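Worksheet: one structure, shown below.
Excluded from the complex is one protein chain; the other protein chains are retained at their positions.
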Amino acid sequence: MKDNNIKFIQGNEACVEGAIYAGIDFFAGYPITPSTEIMEHLAYRLPQKGGKFIQMEDEIASMGAIIGASLTGNKVMTATSGPGFSLKQEALGYACMAEIPCVIANVQRGGPSTGNPTHVSQGDVNQVRWGTHGDHAIIALTASNHQDVFKITVEAFNMAETYRTPVVILLDEVIGHMREKLVIPKPGEIPVVARLRTSVKKGVDYHPYLPREDGRLPMSDFGAAHKYNVTGLFHDMWGFPNNDPRVVSELLRHLVDKIENNVNEINMYKEYWLDDAEYILISYGSSARSAIHLAKNRRARGIKIGVLELQTLWPFPSEMVREKCVNAKSVIVVEMNMGQIITQVKNAVDNPRNVFLANRIDGELISPTDIKSILRMIQGKGV
Amino acid sequence: MVKGKTIKHLIDKEWCKGCGICIHFCPKNVLEFDINEKAEAVRPEDCIACKLCELRCPDLAIQIIEDQEGENER
Partner (left out) sequence: MTEKPFNFKDYIRPRFFPHIWCPGCGHGIVLGSLLRAVHELGLNKNEIVITSGIGCSSRISGYVDFHSLHTIHGRALTFATGVKLSKPGLKAIVPMGDGDALAIGGNHFIHAARRNIDITAIVMNNRIYGMTGGQFSPLSGSGKKATTAPYLTIDRDFDVVELAKSAGATFVARSTVFHANECKDILKKAISHKGFSVVEILTQCPTYYGRKNKEGDAIQMMEGYKTNTTRIGSKKLEKNPNLIQRGIFVENTEVPEYCKAYDEIIKTAMKGKA
């Protein structure tokens, strides 16, 4: 029989395969370049497994629809790009506040505004963190190849359920559109986290917003035994609006702590030749491909250089980054924006003056040569 | 009063905000404001249990209870 688990597909499709593997039940979206293929493939795939797909009237509506569908007990996702991601911010904040598991894929393109729809950028890193108003925490994952896109997509669904939070999959145009091999893991190879439902019986007082000892909040589906309130207002353990100063501060701390305190569990990364590295390239997404290529090439010439590839961008793994960079002479952050993750890296490391930026912002993929010229400057070799 | 029935006007004075809608639209002038400007059934014996006050009370503060035990008096 033909082995059907090896595919040669786009990154956007790898994301779809990951979502299917993770057990997606419901997708709502609105067409936008360069993420549309995620939506197109799910329109085809979801009903085949009895799932639901809906093309909504706009980006905001898509975000609303997945939140509604999550509350009936479904694993849900939407996908978008820059302008659409901007539009979703209010509802994304709602999902943070009301603690609704959901996954949002943002395949980044050039911005601001309509920007550069068909070209690559990594300009939304800070928006993912701070796009919605008010204090909150968020989880954002990224990947540089299709096998990893698959994996982080499964993990995004898992983390959404574990922490009852929206999780952003932050891809970019190159990853989204590039074709590459994907081997779909066998069922069970990557663990899949199911919705944690309450064991509280009908007629017994259920507290949808009272964390258990392990910090998790078991849910009850709409339509099941427990009727409770869901709101974007500050609320008590029953989900009812409450602006008592103690309730407000406790809830806000809970929303931030449940993620920030689990940064080690949430943190995913890869490292290449870091053990003796004097120069460390920190990168993520498609930029990391060029960083890895250059490091390999320089290693062959005897330069002690390595790559730290971040897969969890938020919560930012500051402690891990500090530890990895502790012996490095110089750290070069490779990203396609005006310098977003570099701010976090500078905050994390012992010596921020040794942190440099290798970037590209013109819609073209940053090349190993681009990074090499920065490296040579740091080495004092001239460009 | 409806024959064979006693009608009770349960008015929740905590919930009543004293808008006067029930008083104004009562076809039998059963209701009036009390000294706290809350609705009160001052002529319950005139009540025909049309329940318009209950239906139109924006505060869900009025319940008209028709007591069936009056049937024994027939």
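Annotations for the structure displayed:
To keep things simple, chains are lettered A and B as they appear, and every chain counts its residues starting from 1.
Keep this in mind: contacts are C-beta pairs under 8 Å (C-beta built on N, C-alpha and C of every residue); 3 or more make two chains touch, one makes a residue touch a chain.
Everything quoted here is computed from the prediction, not taken from an experiment.
Contact with the omitted chain, checked across A:20, A:39 or A:65, is made by A:65. Remark: the residues of chain A touching the chain excluded from display are 25-26, 28, 44, 47-48, 50, 52, 54, 56-58, 60-74, 76, 90-91, 94, 221-225, 227-233, 240-241.
Touching residues on chain B toward the chain that is not drawn are 14-15, 17-21, 24-25, 52, 54-61, 63.
Heads up, the rule we're going with is that only the chains that are shown with their structure count from here on.
Look at where the CA atoms of chain A average out and do the same for chain B: the two points lie 60 Å apart.
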